[in-house]
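A single protein chain has been omitted; all remaining protein chains appear in their positions.
== chain A ==
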Amino acid sequence: METERHQIVTRNLDFFYGDAKVLHAINMNIEALRVTAFIGPSGCGKTTFLRCLNRMNDLIKGARHAGDIHIDGKNIFDRDVDVVSLRKRVGMVFQKSNPFPKSVFDNVAYGPRVNGVTGSRDVERIVERSLNQAALWDEVKDRLHDSALGLSGGQQQRLCIARTLAVDPEIILMDEPASALDPISTAKIEDLIAELKQKYTIIIVTHNMQQAARVSDYTAFFLLGELIEMDETQKMFTNPSKKTTEDYITGRFG
C-alpha cells in the first residue's frame, strides 16, 4: 500500500525499446530517506527502470512507456513537467564515473553554474560542501585546479557523486556505483551512502548481494523485466518469500 512516506510510486509501468517490452507492469513504492537496492540478473531491466525515474530514457529513439510514475505526488510524465528540473531533483551516478576533462573544481561547479548560480563565492561554497558530503574534500582540497582525470577510480566515482550533490537533488539514483572499485573505495562509497540517506532518498543498483545487504533498507528483485519481490532488506536476505528470490540470492539460479 502506498502511504505518505512513499516518495516514488510507480503504477503498471511498462517499458519498450521498439517492439521489445523490457519492463512489465512494475508497481513499486519507494520510501523517502531510505536506501532501496535493485538486484537481479543482467538484462532484467534494472538500469532501464532506474532511468525511467528521471526520464533519462526519453532520449532513446523508439523507446516508450505505459503507466505512471509519481514523485512527490506528481506524475512525472505530465505535460507540464520540466524534464531539466526533474533531472536536477532526481540525480544519477553511473557505474563508470566519467568526469569531464576539466579541473576537479569545474567538474563540481558545472551543475550549479548551469543552474544559474553565478557568484563565485556561492560556487566555491557549493563545491566545498559537495566535496565534503562526498567524503572527498580532504583528498582533493590541495589540487582543486588539477585535472579530474588525474584522480583514482574511487576518487573519480566520489567526484561524480559530489557533482550530483552540487545541484541539490532530493533523490539519488546510483547504477552499480562501486562495481569497478577496490574494497577500500567501495567501503568509502558505502559509508557515504549511509551518510547521505539522512538527507536524500537513494536507489542503488548492485550485483553484489553483500553490498545490497549492507547498505540498503529495502531490496527489490527483478527478473526478466518483472518485479518479483520487494521487501525489507533484512527479510529479503534471511528469508525471502519467493523461491526465485531465494535461488537468486543464494547463487542457485539457473
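To be clear about the criterion, contacts are C-beta pairs under 8 Å (C-beta built on N, C-alpha and C of every residue); 3 or more make two chains touch, one makes a residue touch a chain; residues count from 1.
Basically, contacts and distances are computed from a predicted model.
When the listed names "FAD dependent oxidoreductase", "Acyl-CoA dehydrogenase family protein", "Phosphate-specific transport system accessory protein PhoU" or "RNA polymerase sigma-70 factor, ECF subfamily" are checked against UniProt, the chain not shown comes out as "Phosphate-specific transport system accessory protein PhoU". For the options A:85, A:98, A:152 or A:250, the residue in contact with the chain missing from this view is A:250.
Taking the complete complex into account, A:237 is the one of A:49, A:110 or A:237 that touches the chain left out. In the full complex, chain A makes contact with the omitted chain through residues 209-210, 213, 237-240, 243, 245-247, 249-252, 254.
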